[in-house]
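The structure's right below; bear with me while I get my questions together.
With one protein chain held back, the other chains of the complex are shown just where they sit.
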Amino acid sequence: MTNEQIAQDLVAQFGEDNIFGIVENYGLLNVTTTTDTIVPLMHYLYQHPTFKFQFLTDLGGIHFPDVPSHEFGVIYHLHSLENNVRLIIKLYVTRENIVVPTITGLYACANWMEREAFDFFGIMFLGHPKMERVLNDEEMDYHPMRKEYPLEDATRQDKIDALFGR
Amino acid sequence: MSEIALVSSPFVGLEKAQLDKKYVNELTTLNLGPTHPATHGIFQNILTMDGETIIDAEQTVGYIHRAFEKIAERRPLYQITTLTDRMNYCSSPINNMGWHMTVEKLLGVEVPKRAQYIRVIMMELARLADHIICNSILAVDTGALTGFLYVMQWREHIYEIYEEMCGARLTTNMGRCGGMERDLSKEAIRKIQVLLDDFPPVLREFESLVKRNRIFMDRTIDVGAISAERALNYGFTGPNLRAAGVDYDVRAMNPYSSYEDFDFEVPVGTKGDTYDRFLVRGEEMWQSLKIIKQALNNLPEGPFHADAPHYYLPDKNEVYSNMEALIYHFKIVMGEIDAPVGEVYHSVEGGNGELGFYLVSDGGRAPYRLKFRRPCYIYYQAFPEMIKGSTLSDAIVTMSSMNVIAGELDA
Partner (left out) sequence: MSDRIIKTVDAPEGIEGQGFFAGKLDDLVGLARANSLWPLPFATSCCGIEFMATMASHYDISRFGSERMSFSARQADILMVMGTISKKMGPILKQVYLQMAEPRWVLSVGACACSGGIFDTYSVLQGIDRIIPVDVYVPGCPPRPEQILDGFMQIQEIAKSEQRRRRESPEYKALLASYGIE
């Protein structure tokens, strides 16, 4: 079960419009897809008789402010424990339409992972049972991991930037 | 009065007819708040209880969110090691080594065998330290304080070995990209040998206190059980998953840093309850001792760091005398050397499971995006499901056996 086989099978199943950007980074197959295909793709990979990608290792967000058509990304790390193969699926949305369907129906662990992506980047997951902030305060009104926000607390009064060389 | 109880409970949204009338008046809400004894860390559970039985739990985490991922976007690659220390602070060297391996994968640096063996020794010592704390605190939560005090002595010994290697006890910042910062000194080897000789009887004694203790077994068997299917669905890894019956160990499945040279077993439980988690961790401690013994006996000769002058800081004596070394030192510290553009994911077997680092580099000095795959954060979601229907004391014991470390939970 090589990376080429997986890529070919996915393209054959979903079409080249939905599975593109196929690269191999350091031995790991990366595949990009669209928001409409992600849930069927996850189910397909879960139920596939040979691939058996039934473990969601991680789910994270990413922000590319320089590319408005691909501004926010969600990166899914899948792992097939039986075959010892990993797979990364990426999906990109724009700032105006920052909605991605949830996969909590299939993987229970995606619950907090998606909440974290929402908390940090503002990516809304449609169908999530509790789309709220998880790590930050509920009253926080911005999404801190976005590139436009600084690391430090903008509202602090004492640490004067000029004295610290900022 | 029952209306108010309904609004403040997690059953908001359910029709009143769906709840048994008699039931509604008896539910209490208990706050197993962020500050609670047994020093596990700060995370909150609001339990809805019917008398002594837990019906539901609502979790709040993030009380120690320190924005590691955002800080990492600011720091050069070699400075992020100090951040990784503070994630799972009971076993810092594993986090450090995992990070170094991720960077080495990105940069394409080959680490010599001796450095790999030293890394294995340090990682297994860290795993020992982590499991010592977890198992002894589990015993403390059931009331057995003696075991904790007894094995903590040996944890101090492990700290002394860390000090020989890197200078610090807890937040070790051990190793460098390309190997280790110094060789294993004679004193460190002597101390590791003392650990290998004198710790097994201590561990045996600790186990004899607790393992077949009737009270401990009654407190922990069939408590907080989770099936293998649910555990996999919840993204469990590490001892918690192995207790449920799935033998997934990153060291065995995707060996890194010469783990394939060592002969060790991966202990697996059957029921996924607290007792199985305790036993799996206990057995992993024995396997760690076995690995350390093999590594120490077969320690190969050779350099303790890679020959990668672009990434590995040169020896300080060289810097003061050799022009090239001075230039490399300057370039590395001032960040003149860029990393290649790329994305890499590497995972190691942390004390709690698969600790993964997803590094997206845009060619600059600092990562563009660094995501930590933190096992505690992922499996702690299953906690309400594991304690539904059990009593409060069972919930405490379950939480303790899951080894949730707040630094890794929130990052």
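Think of it as A and B in the order they're written, each chain with its own count starting at 1.
Going forward, a contact is a pair of C-beta atoms (placed from the backbone, for glycine too) under 8 Å apart; a residue touches a chain by one contact, two chains touch by 3 or more.
These numbers come from a predicted model, not from an experiment.
Asker: Any idea which chains on screen the missing one touches?
Answerer: The chain that is not shown is in contact with A, B.
Asker: From the list B:L27, B:L77, B:C90 or B:C166, pick the residue that touches the absent chain.
Answerer: From the options B:L27, B:L77, B:C90 or B:C166, the contact with the absent chain belongs to B:C90.
Asker: Give the residue, chosen from B:A67, B:L107, B:L195 or B:V268, that touches the chain omitted from the document.
Answerer: Considering the complete complex, B:A67 is the one touching the chain left out.
Asker: Of B:K113, B:R169 or B:K211, which one is in contact with the hidden chain?
Answerer: B:R169
Asker: Could you please point out the subunit B residues that touch the chain left off the display?
Answerer: 33-37, 39, 41-42, 62-67, 70-71, 82, 85-86, 89-90, 133, 148-149, 152-153, 155-156, 159, 169-171, 406-407
Asker: Taking the full complex into account, what residues of subunit A touch the chain not shown?
Answerer: 135-137, 144, 149-154, 156, 158-159
Note that in this section only the chains that are shown with their structure count from here on.
Asker: With chain centres taken as the means of their Cα atoms, state the distance from subunit A to subunit B in Å.
Answerer: The computed centroid separation for subunit A versus subunit B comes out at 24 Å.
Asker: State the interface residues of subunit B toward subunit A in the complex, per the touch definition above.
Answerer: 61-62, 65, 67, 69-71, 73-74, 105-106, 230, 232-235, 246, 248, 253-254, 342-345, 347, 354, 356, 358, 360, 369, 371, 373, 377-379, 381-382, 410
Asker: Show me the residue ranges of subunit A that touch subunit B in the complex, using the header's touch definition.
Answerer: Against subunit B, subunit A makes touches at 25-26, 28, 30, 54-58, 60, 62-63, 75, 77, 81, 84, 86, 88, 107-109, 111-113, 116, 120, 133-137, 144-145, 151.
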